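Omission of a single protein chain aside, the complex is shown with its protein chains in their original locations.
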Amino acid sequence: MSERPDLPLDLLRGLALPRMSRRRFLQAGGLTVAGATLAACSLPGTPRSNLGLQGAREEIAKYWAAQTQHGQLNFANWPLYMDVDADDESKHPSLDEFTKKTGIKVKYDEVINDTDEFYNKIAPVLRQKQSLEWDLMVLTNGMSLNDLMIRDYLVPLDQARMSNFYANASTLAANPSYDRGNVYTMAWQSGITGIAYDIKRVGHEITSWEDLQDPKLRGKIGMFGDNEDLPGCALAAIGVNPEQSTPEDWKKAADWLIKQKPLVRKYYAQDYVDPLLRGDIWATMGWSGDVLANQGDNPNLRFVVPKEGAILWTDNMCIPAAARNPLDAMIYMDYVYNPDVAATLADYIWYITPVPAVQGIFVQEAKDADNEDDKAYYQDLSTNPLMFPKEADFAKLHRYRVLSEEERPVWNALFQPIYSG
Amino acid sequence: MSTSLAAGALEKVIDDTPVPSRRRRGARKPWGLRIWGWLVILWLLTPIIVMALFSFNDNTTTNGRSRVTPNLNGFTVRWYGKLFDNPSLTESIRNSLIIAVATTAICVVLGTLMGVALGRWKFRGSGSVNLLLFANIAAPEVVLGSALLTLFLSLHIPLGFLTLILAHVMLCVAYVVVTVRARMSGLDPALEEASRDLGAGPTTTFFKVTLPSIMPAVFSGGLLAFAMSIDDYIVTSFNSGSTTTFPLWVWGAKERNAGSLPPQVYVMGTVIFAVGVLVAVIGAVNARRKA
Partner (left out) sequence: MSRLRGKLAPYLMVLPAWLWLAIFFVVPTVTMLSVSTMTGNDLDGFKQTFHFSTYADAWNDYHTQIVRSLIYGLVATVLCVLIGYPVAYWIAFYGGRHKSTLLFLLLLPFFVSFVIRTLAWETLLQDEGVVIKAMKHLHIDGAFFGFMHFIGAVPEHAHQITQTHLAVVGGLVYNFLPFTILPIYVSLERVSPSLLESSADLYGNKVTSFTKVVLPLSMPGVFAGVLLTFVPVAADYVTAQILGGPGTTMVGTIIDQRFNSQEYPIASALSFILMALLLIGVFSYAKALGTEEAMEMAAA
C-alpha cells in the first residue's frame, strides 16, 4: 500500500529543506579545536530558498523512490480506446502482452464517457484524500484536467521512467501547452473535433462551419452539448483562436450559436454517431476517429476540418492522487510509447497516435503484407490525414480555452443556455 | 416508480375473487370500449415486442463492435449465449439485486411496523406522520435524490453501496407503509381483541393474528419496494458515486456504444421480463388455488 506523498497546495513553494546557516556552523565548530577540525571535515551546503523547484523535484523523487511494483494495475479508460480480440470483446491482446512482458495484471474498466462527468465522480473521493479504484485514467485536456492539476489531485510523473516517451513522442505530445514539461500527463491519443457528415444525404461537400448554418439542413444538424467543444468550435467558426479569445469574442461566438439553434436537431454527448448513421441527422460536429471507425458501415460518411479551423484535443494518461499502484501505472504509461505497442493500439483505435514512428511501421506492414487486403488496409492507414495530419492541417487546429475561476461564470452564462435550454 | 405498479397489480390479483359477469338487462356488446382497451394494451406492449425482436437480431458492424441497427438482419440466439460475457453488465445486475433485496428487507420491517400502527390506532402525531408519508410520496424523485446528495456531500459521506441503500429505503418505505395501513384499517379489530381475551400478549397477537391477516399487503408492499428499487434511475444517479446499477448501466451503454444500445441490453431486458412474468403467473396461480 503506497503512502500518499505529502504534497500540499503550495508544493512548489515553501517545501522546508534542511538548511545549514554558516553562522550556526561556525559557532558550533568554534568550541574546541578538535571540534573545529572535525567540523572542518564536512562542508556546508548551499543555502536554499523555500521557493525552489529543485526542492519540489526532490520531494517527487523521494515519493517515487519509495514505490514498488505491485503487479496490479487498475486502468480506467474511454470505450473504443483499446484493441479487442476479434472473437471476445472483453479480451484485450495488447494488455495481455503487457502482462506477459512485465508481470503486471491489468484490470481494464471502460468507465469514462465524458471527462467532466468522470471528474465529478472522482473529485469528492480525491477531496477526502482517499484512493480511487483506479491507478491510471485517461482524461481530455481542458477545464477538468486543469482542475485536477491545480488541486493536486494528480501524482506528478516519474521523469526518470519516461525514456520511451522522450525518445518517441511527437511534438504534439511532448511539452503540450496544457501541461508544460509533462509534469502530470502523457498523451494517449489525440483527435480532431470537426464536421462529420453523410455526403449522399447532404448532397454536396462541406468545407466550412457556415455550412452548418444552411437552412436547407434544418432539423438535420447535430452539435455537441458541452462546455468546451461547442464554444471552441464556435470560436473557430468566427475565426478566433480559443486559447487567445476575449470575452467579446465569446459573445460573438454565442451569437453565432444562437443564430444556428433553430436549425439544430439535438445537442449530443458521445451519442451522435448512430443518429448520423441512421439518418436522423445529416451533418454534425464530430470526432475524427468516429468517422473512420464507421465508414465501413456507411461509406458515405465524411469528416472535414473546416477551413476556418477546428479543435485538436488530446486524451491524456494521468495518475490520481493516493493511487495504490502508481509504479505499475508509470511502467504502463512509458510502455505504450514503444513504437510497436503504439502501432498495435493505433491499428485499432484510429485516432491520432502520439508516436509518429507508427506511420513508418504501417508503411512497412503494407510492404510486408502477404495479401492484397492487408496491403491496401495498411497503405490507407499510413496515408490517412485523419490519423497522420499534415503540417498544413495543424496550423488550423486549436486547443481548448482554459478558464480561471472568475472567467467561468461569464463563459457558462453565455454558453450553457444554448445547449441547456 | 413505474414498475411498482406491475407489482401493485399483484395485490389485486391475489385478492381477487371470481366475480360474476356484470351483464345488464338488454346490454349490447361494448365493441368500442373493447377495441380501445386492446389498442391501448397493444400500444403499451410495443416496445417490449421490439426489445424481444432485437434480442434475436444478428448484427455486427465491420469494426467488430456490436450495435443495434433499425434493421432486422437475421435471427440468432448468439447474444443469449454471451449474456454474462460483459463483466460490468453482470456486476451492475448483481449490484441492483443486492441493493433491491436489502432495501426490500428493511422496508418490509420498518414499513409493516409503521403501517400497522397507523392503520390500527389514532394517536397524537399520527396526522403529522401521515402528512410526512404523503409529502414523501408526492415529492418528485429529482428533489429526493438531489437533496440527499447535498446531505451526503456536506457530511463528506462517500457515495456508493451504502448511500444507495439509504436512498432506496427512503424512496420506498412510504409505499409499504401505505399499502399495509390500507389493509390494516380494513381489518376487523374483533380478531385481535379475541386473541387478547384468550390471554395472548401483544407480541404473540401481532405475530400469530395480525401479521397473517395482513400478509398479502406486506407481500405486495415488499414487491412494490423491490420493483421500485431495481428500476430506479433518478435517485440512484444522484447518489451512486462510481457504483453502477442496471438502469445506470443501460443508460451508460448507450453513450459507450456511440448512441445505440448493445444487444446485451435487449437480451437482459427480455430475460428479466420473462422471469418477472413467470413469477407473477406463479403467484396468480397460487392465489387462485388458495381462493
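We just call them A and B in the order they show up, numbering each chain from 1.
In this text, contacts are C-beta pairs under 8 Å (C-beta built on N, C-alpha and C of every residue); 3 or more make two chains touch, one makes a residue touch a chain.
Only a predicted model underlies this, so the values are computations on that prediction, with no experimental measurement involved.
Which of these, B:143, B:198 or B:282, touches the one chain of the complex that we don't see?
Looking across B:143, B:198 or B:282, the contact with the absent chain belongs to B:143.
In the complete assembly, which of A:70, A:161, A:261 or A:396 touches the absent chain?
A:261
Could you please point out the chain B residues that touch the chain left off the display?
Residues 1-6, 8-9, 12-13, 16, 18-22, 24-25, 30, 33-34, 36-37, 40-41, 43-48, 50-51, 54, 68, 70, 109-111, 113-114, 116-118, 120-121, 123, 125-126, 129-130, 132-144, 146-151, 153-154, 166-167, 169-170, 173-174, 177-179, 181-182, 201-202, 227, 231, 233-234, 237-238, 246-247, 250-251, 254, 260-261, 265-266, 269, 272-273, 276-277, 280, 284 of chain B touch the chain absent from view.
Could you list which residues of chain A touch the chain missing from the display?
With respect to the unshown chain, the touching residues of chain A are 116-117, 120, 123, 147, 150-151, 218-219, 227, 261, 264-267, 275, 278-280, 405, 408, 412, 416-417, 419-421.
Simple rule for what comes next: only the chains that are shown with their structure count from here on.
List the centre-to-centre spacing of chain A and chain B in whole Å, with centres computed as mean CA coordinates.
42
Please output the residues of chain A touching chain B within their complex, sorted ascending.
79-80, 84, 86, 88-90, 109-111, 113-114, 121-122, 124-125, 128, 130, 133, 268-275, 277-278, 290, 293-294, 296-297
Give the list of chain B residues in touch with chain A in this complex.
Against chain A, chain B makes touches at 61-67, 69-70, 85-88, 153, 156, 158-159, 241-242, 252, 254-260.
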